[in-house]
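Have a look at the structure below, then the notes.
Entry: chain A
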Amino acid sequence: ACGSDDDASTDTTTGDGGEGEATEETSDISVAMVTDVGGIDDKSFNQSAWEGIKSFGEENGLEEGDGYDYLQSTSDTDYNTNLNNLVRRDFDVVYGIGALMKGSVEEIASQQTDAQFAIIDEVVDLPNVASVMFKEQEGAFLAGVAAALMTETDKIGFVGGMEIPVIERFEAGFRAGVAAVDESIEVDVQYTGAFDKAELGKTTANLMYDTGADIVFHAAGGTGNGVFTEAKERKEAGEDVWVIGVDADQYEEGQIGDENVTLTSVLKGVEMAVVEIAEKTLAGEFPGGETTTYGLAEDGIGLADSRGAIPEDVMTQIEDYKQQIVDGEITVPETVE
Partner candidate 1 sequence: MSFLDVLYFIIPSAIFYAAPLILVAIGGVFSERSGVVNIGLEGLMVIGAFTGIVFNLFFADTFGGATPWVALIAAMVAALLLSLLHAVASISFRADQVVSGVAINLLAIALSLYLVKKIFDKGQTDFITERFGRADVPLLSEIPFIGPLFFQSVYLTSFFAIGVAVLAWFIIYKTPFGLRLRSVGEHPMAADTMGINVTKMRYTAVMISGALAGIGGAVYAQTITSDFGHATINGQGFMALAAMIFGKWHPLGAMGAALFFGLAQSLSIAGSSIPIISEIPNVFLLILPYVLTILALAGFIGKANAPKANGKPYIKGER
Partner candidate 2 sequence: MEYVVEMLNIRKEFGNFVANDNITLQLKKGEIHALLGENGAGKSTLMNVLFGLYQPEGGEIRVHGKKVDITNPKVANDLGIGMVHQHFMLVENFSVTENIILGSEPTKYGVTNKKDAAKKVKALSEQYGLNVDPNEIIEDISVGMQQRVEILKTLYRGAEILIFDEPTASLTPQEIIELTQIMKRLIAEGKSIILITHKLKEIMEISDRVTVIRKGEGIGTVDTSGTNPNELASLMVGRNVLFTTEKGPAFPKEEVLDIHDLVVEDYRGVAKVKGLNLNVRKGEIVGIAGIDGNGQSELIEAITGLRKVKSGTIRINEKDVTGLKPRKVTETGVGHIPQDRHKHGLVLDFPIGYNIALQTYYTSPISKHGIIDYDKINEKAKQIIADFDVRTQGPHELARSLSGGNQQKAIIGREVDRNPDLLIAALPTRGLDVGAIEFIHSRLIEQRDNGKAVLLISFELDEVMNVSDRIAVIHDGEIVDIVTPETTTEQELGLLMAGHHIRDENNETEKEGEDQHVE
């Protein structure tokens, strides 16, 4: 791996020495990641990233700890330290998971020019950083199509966490998907201003279902927990309501007894992206300085198995849209105009 014991003497200016050295031990590389405040079990991208790291590690017979590992951050001041700690432990690739880590990856990567980094959901323009972006809007588009085809009330809800670009990509794609099916379907969009206020998610979903929506797509992290709770309660009371999950397959969250309120989930292939970078590095082709964008075409974005909630004929229509996007016939907008 890369020497970091002598990092005091490392030049701060960006050099591009990163790539060459990494290939020293091609047969055996180690990988580690820094989570954001969510932790490796946030049922979201931290979790999928960790699953990626783990599966790569296990596949290559690595030990947890030396071969692969993660560090959790308790606040955004911790990112730098955690990244640094992993670099010092000589991991060959250190992943920063989440857009919030951009600043820290940038900073550490420009100091530790011998180390290799990867960042998810943001672009860091440095030769020793591999950037991964997702076209969330494409997945959200399909979710919008599914919702529009499935709704019986012609009203659909979208609950966002904070008004930040990632979430707005979800909103934009979702709206576009719905509109592609039927312009007249109303999409009720609400931002709760937080990713951790389940009571707001619940009350917002309550209002949406009350005012006639029967499907709610959430891109709101922990706030989305409240959306699920509300839907489950309604399902129990006999209402036919649905939730579309986000980031990971949220089927489990929707389970009540034998029923389930999860229509489908928009999947973000963080796991796959993480593994791909690791494998490339293993092969001596660490994609430093590059930005890999995963969309429907790359299978980096998609819809989760609906487990029968979405009937076959609807699935075919969704597939159809998917194909059009992959073929470039439809370009999904990234922002709401």
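Assume a contact is a pair of C-beta atoms (placed from the backbone, for glycine too) under 8 Å apart; a residue touches a chain by one contact, two chains touch by 3 or more; residues count from 1.
Picked so that all candidates are chains of the complex that A comes from, given by their letters.
As the structure is a prediction and not an experimental result, all values here were calculated from the model.
*Asks:* Sticking to the defined contact criterion, which numbered candidate from 1 or 2 is in contact with chain A in this complex?
*Replies:* The answer is candidate 1.
*Asks:* Under the touch definition given earlier, write down the residues of chain A that touch candidate 1 in their complex.
*Replies:* So the residues of chain A in touch with candidate 1 come to 37-42, 72, 163, 188, 190-191, 193, 195-200, 202-204, 206-207, 210-211, 222, 225-226, 228-229, 232-233, 236-237, 252-253, 255-257.
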